[in-house]
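Read through the structure below, which is laid out as structure tokens, and then see the notes.
Every protein chain but one is kept in place in this view of the complex.
== chain A ==
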């Protein structure tokens, strides 16, 4: 599903590389936490997965494709097989809940009949049935994140990438979101989630990958958040 071979990434005008010789493999259906302090390289790791950036050296394989060899015009097709969720939800404020979810299907040219069927289905799955016509501004943070997850999941991606999805939410709401992500993971979707939330990582007992100053320092099955952070 995901394979990093000796991947380094340096940005221009920065002395220290953001990622240094990271090698790892993530299998299909896994649930992986990506932890580390700010500036440890988590965001760069996720940006490489999405091919927002290319690795400086080494190879990144996602869904069986070498991203360095993937031509620019094929990138959108690759991204259609990924779902993404962010800390700040990234919803369109002038569209309803249903329109926000449908947007992900409209821009890739899905037929209207299919969209009309898929959107209520996925909204039910995330627990927002009946709120199709609400605006994002009328929803709580947790509900907004559920909309974002519905949008990420509506095209049934192979891989869901979540960048601190609970970063703006209170602990109780976070638990709800984690349950939802766990459910999505059980449908066979691989989930990679970057987080700072110690409680969640400790409770879930999933694989934990820790980065520190761009290096992979820990890769632990059924791990915990860490020691002194």
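Here is the rule we go by: a residue touches a chain if its C-beta (ideal position, glycine included) is under 8 Å from a C-beta of that chain, and two chains touch if they have at least 3 such contacts; residues count from 1.
Here, contacts and distances are computed from a predicted model.
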Hidden chain of the complex, named as in its UniProt record, picked from "Cell division protein FtsX", "Anion-transporting ArsA/GET3 family ATPase", "Transport permease protein" or "Response regulator": "Cell division protein FtsX"
Contact residue for the chain not shown (choose from A:16, A:54 or A:112): A:112
Residue among A:79, A:134, A:196 or A:215 that touches the chain left out of view: A:79
Interface with the undisplayed chain - residues on chain A: 50, 72-73, 76-82, 84, 90, 92, 103-104, 106-109, 112, 151, 155
